[in-house]
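The complex is shown incomplete by one protein chain, all other protein chains being positioned as in the whole.
For subunit A:
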């Protein structure tokens, strides 16, 4: 809703010489939403609904076969979060047969924006009702990857966005549609959602990549599929955000035995139960990769068989500079703790009524906040109970 960033984005793309944005593919206004979710949702949304939906319509008409929509936004601000939620809702109304995935940037735990927790809970609760899947990237995690794995001293947003783009590329770059097939997957978005979101109560997806390192370190490393997959599996079950500092103590519960009690949010070492996982392998000798360990029923919740819960995509083609690389998209308890933190902080602030007048000014009432809290507590509870 304000021009500076879009201008920068358009010129950067044009400078690359290899691709650019369509001339009329952008929409911006003069004044932003002031970090106010209510302003983005209730003021900018209705005001610009027609123009924005028309623009989307034009792009849709250019498609032969529309998989769906991929909406990239942050939760902490006003436009990405509020207007993003509004647009997603509109997409659901207008294109009810198309899939929608929202790529969400989870803000740093310590303040980028003071009202980020309010904006986040309002965004998440609205998206939960109108989106099909939420692909979540946490700023804190990506920041650590830059610091520890990429060895960047003075981390800028450019570095962070580079890592993010790599993660997205590792998921959405083409892969073959089946074992031994020579056709590329026609509908990655659809396949992904079909595999990973079997139940509407569980929509939160996280991404993990391996390997991830700076150019310098890459020169001295060699990889085997066995090694990569072993690390990736442990990252999954111990809820590690990156390859370094993986907790090898965490083990899946012995199959057949009931898990010991409900997942406690306070316990340090707990096992990350999954609903569904998708592993994407890119590189040399990919057919030799052994994935049995990911099909262990102990990794998954009881109401889904591993044959349904686990899927794999492959391609011989290496991605970026990695001779072999693996990505994991997981619908699991990855995001319970961060979600619980945000809900907790927002609740504390809400109890003192701080900043609420900024939202009620634009039509978001205390009722709306309470609805959001209720919905999200439900989501947290559902994910916590997966261990049974």
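Rule of thumb we're sticking to: contacts are C-beta pairs under 8 Å (C-beta built on N, C-alpha and C of every residue); 3 or more make two chains touch, one makes a residue touch a chain; residues count from 1.
In this text, contacts and distances are computed from a predicted model.
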"GATA amidotransferase", "Serine/threonine-protein phosphatase 2A 55 kDa regulatory subunit B", "Large ribosomal subunit protein bL32m" or "Tubulin epsilon chain" - which is the UniProt name of the missing chain: "Tubulin epsilon chain"
Residue touching the undisplayed chain, where the options are A:32, A:283 or A:338: A:32
Option touching the unshown chain, where A:70, A:95, A:108 or A:223 are the choices: A:108
Of A:160, A:364 or A:386, the residue in touch with the unshown chain: A:160
Contact partner of the left-out chain, one of A:65, A:222 or A:352: A:352
Residues belonging to subunit A that touch the chain removed from view: 2-5, 8, 30-36, 78, 108-115, 143, 146-147, 153-158, 160, 343-345, 347-349, 351-355, 357-358, 373-374, 377-378, 381, 385
